[in-house]
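Not every chain is included here, but those present sit where they belong.
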Amino acid sequence: MTLHKDVMLDFARDARTGLDEAVLCASKSVAHLATILDQVKERGRRILLTRLLAEQYELLPQAHRAAIDYEPLSRTGVFGGTHELKTEVQVALVSAGTSDVAVAREAARTLRFYGEAAVEIHDVGVAGLWRLLERIEEIRKHRVVIAVAGMDAALPTVIGGLVSGVVIGVPTSVGYGVASGGHTALNAMLASCSSGLVVTNIDNGFGAACAALRILRSQ
Amino acid sequence: MTLHKDVMLDFARDARTGLDEAVLCASKSVAHLATILDQVKERGRRILLTRLLAEQYELLPQAHRAAIDYEPLSRTGVFGGTHELKTEVQVALVSAGTSDVAVAREAARTLRFYGEAAVEIHDVGVAGLWRLLERIEEIRKHRVVIAVAGMDAALPTVIGGLVSGVVIGVPTSVGYGVASGGHTALNAMLASCSSGLVVTNIDNGFGAACAALRILRSQ
Amino acid sequence: MTLHKDVMLDFARDARTGLDEAVLCASKSVAHLATILDQVKERGRRILLTRLLAEQYELLPQAHRAAIDYEPLSRTGVFGGTHELKTEVQVALVSAGTSDVAVAREAARTLRFYGEAAVEIHDVGVAGLWRLLERIEEIRKHRVVIAVAGMDAALPTVIGGLVSGVVIGVPTSVGYGVASGGHTALNAMLASCSSGLVVTNIDNGFGAACAALRILRSQ
Amino acid sequence: MTLHKDVMLDFARDARTGLDEAVLCASKSVAHLATILDQVKERGRRILLTRLLAEQYELLPQAHRAAIDYEPLSRTGVFGGTHELKTEVQVALVSAGTSDVAVAREAARTLRFYGEAAVEIHDVGVAGLWRLLERIEEIRKHRVVIAVAGMDAALPTVIGGLVSGVVIGVPTSVGYGVASGGHTALNAMLASCSSGLVVTNIDNGFGAACAALRILRSQ
């Protein structure tokens, strides 16, 4: 009862911005999450769940749990099914190290939810430059490159100097000492000398995917 | 002599990224700046100068000074002329307050250098929300919105929820106390609950314009 | 014995400031909390318990536990009963997202303890501006608006420009990356361009309620 | 011409929030400031200028300069005259040290612009507690206390425990080492154990006065 008054989903968002609302789950109580899914179900809508922790997922009502396509590495869930997949692949998802894959996959799952495919190229950090150079022609072919990296986050800078498409940098919280938390990766991307690199919040694969969607749809 | 060895302009950048190199002037000695312009002139190229301080401009050799179209508010200079102007206006430059105009103008001058026009809409910060709402239909018509704001920087978040195009937030260093330096504006944009907002470094109107150029050319 | 000497409740505070002392529980040992409740009971007083963690509550002596009205989302407990409820509703509690409700409820429970009612309006963050605009006339009718928001915390700025009453901003620690911890929300509120917005510590719903009480009683 | 398009004063703000717009001058060019004053004059309005630096004031057109009542310590200017003074004094302005007077005076000048008088009590920092205790009964009589302090900023906490009215803390950038910039004063006020203390940005005497005005008018 009360819980319903704590939630007011923005079902009009799609009409205004072209993107359905998504739900950031980590900071919400399970009771609030269940209420949200109740409302989505009542309306016959679909919704993307981000940062849905395994322990939250486990505690959801069984009916809701069964209706969610849950992927634990990226901690994403799809409720009500994804949008239809487009055939053209216009986004390249590139990550610096295996530790960054979880964030890259959040972006991939978000793109897929809204019907966009992406090619994924992982573990091509610039400390072993040849790995990136071997794949750069493939990367260049995409309109949007989402470059995911933690620690010193030099990857998007190097890519930005090698391709003419849009490069969106996603810093990750991977690392320790001065790297931990991702602030160094974030700042290194913001201070990049590659012209026109744009950046999202730390670990925000979802946001990078949404930016890519805005770009692809803005023609 | 020695100075020439300190400078290696990247005349190949255009071929790879579609954008000529630009020169960030503030941290360079006047002697180095003059050397750079010598090299550009020898090659018969054009170049955009950003953060060219008035006191640097005054100390340049007279011949170089005469060849620069200098605009003091944005501290930008164009050496060798701009690229041809395209007719379609696809970028809206929106700023929150008059103090933010200098940064917005750096973006406008950068777009103009590369041949893109932009509409400018200033002083529409959300503390007086009606000013923005009166212009929002006009803003919506553009493929890319560059939203420039300092202090609490709520403007890009509100715009992001009202338009479907790409929104690039540019935080400015306007303000005092916790705002000074622009870090609060930057973080507020990065932490925005508007999906798909992307961000540049503080006061980086140049970078936002380059991102817009990458978007417009990536079709 | 020793424990009693570690505690000196300020039973005179009410006379000086009009507000009974409240107890911030999270950083206290359960033994100290029990001692505090012993003293309150001996004096026949009532007391508000804030940040009373579920695990602390569970470990309190059964008699004390039974005497507490505990609400887990806001982590507040009322010991000895609330003050009599006034009929006029002069405070609007507005929050940006469902994740902010816990903090807003701490404010609601504090107001209720001291006898003030409040209307609660949740999930009206400015990324979906129409949700706020639909409720703004209702919000305007209250002398005090407590605006609770995390992440970029643009809500109090927008409200501050739309109402003439007092607006108290409460930043929350909701979010991740640059948002986590609530410092960005706090700084964005402090740097707000809405004139006369005042702010409390992060997650301090209790403090905002106390400020509202001082305002309502200061006529 | 262009300058006029950079400025869009919010002449409707008064109707919505009860307070005219004010202009934060420090980050604006003199040309922009002159344009703003042109617009105000054309409309026959009055306006408060805050953080108007002496060197900006000196460079304004003579006609504008003559029309401004400028006070250099607080760096405030009144253009077009103040509102009529009310007789009742409901605000006490209290500061910790002589170095804090400039900020307190910005608050006093703002209150006076909007027609409210205030009593000023200076140099009563708590390192010499007796100075405050001698004046505390006088301070208690006011509905709103604006407490201005830098360095460790203990003054608002102590006052908050001694009066029942509203206490608005204004941290100042006075001090050096860990104090410089005012962040310690700000954080100490936010973390105050005095219930219901609310806080503004560093050095924001203007904002504290606006909050006081909202409080006084919200009955």
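Lettered A, B, C and D in written order, each chain numbered from 1.
By definition in this document, a contact is a pair of C-beta atoms (placed from the backbone, for glycine too) under 8 Å apart; a residue touches a chain by one contact, two chains touch by 3 or more.
Predicted model only: the values in this text are computed from it and were never measured.
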4 chains shown - copies of the sequence in the complete complex: 8
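Criterion: only the chains that are shown with their structure count from here on.
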Across the interfaces A-B and B-D, which one involves more C-beta pairs in contact? A-B
So the chain most remote from chain C by C-alpha centre is B
Roughly how far is chain B from chain C, going centre to centre by Cα mean, in whole Å? 43
Distance-wise, how many Å sit between the C-alpha centres of chain A and chain B, to the nearest whole number? 27
With centres defined as the mean C-alpha position, give me the chain B-chain D separation in Å. 34
Pull out every residue in chain A that's touching 2 or more other chains. 13, 186, 201-202
With chains as vertices and touches as edges, which is it: line, ring, star, complete or other? other
Residues of chain A touching chain B in their complex? 13, 16-19, 22, 143-144, 160-168, 186, 190-191, 195-202, 206-215, 217-219
In the complex of these two chains, what residues of chain C are touching chain B? 96-97, 125-129, 151-154, 157-158, 160-162, 175, 177-179, 183-185, 187-195
Could you please specify the touching residues of chain D with respect to chain B in the complex? 5-10, 12-13, 21, 24, 26-29, 32, 36, 51, 171, 173, 182-183, 186, 201-204
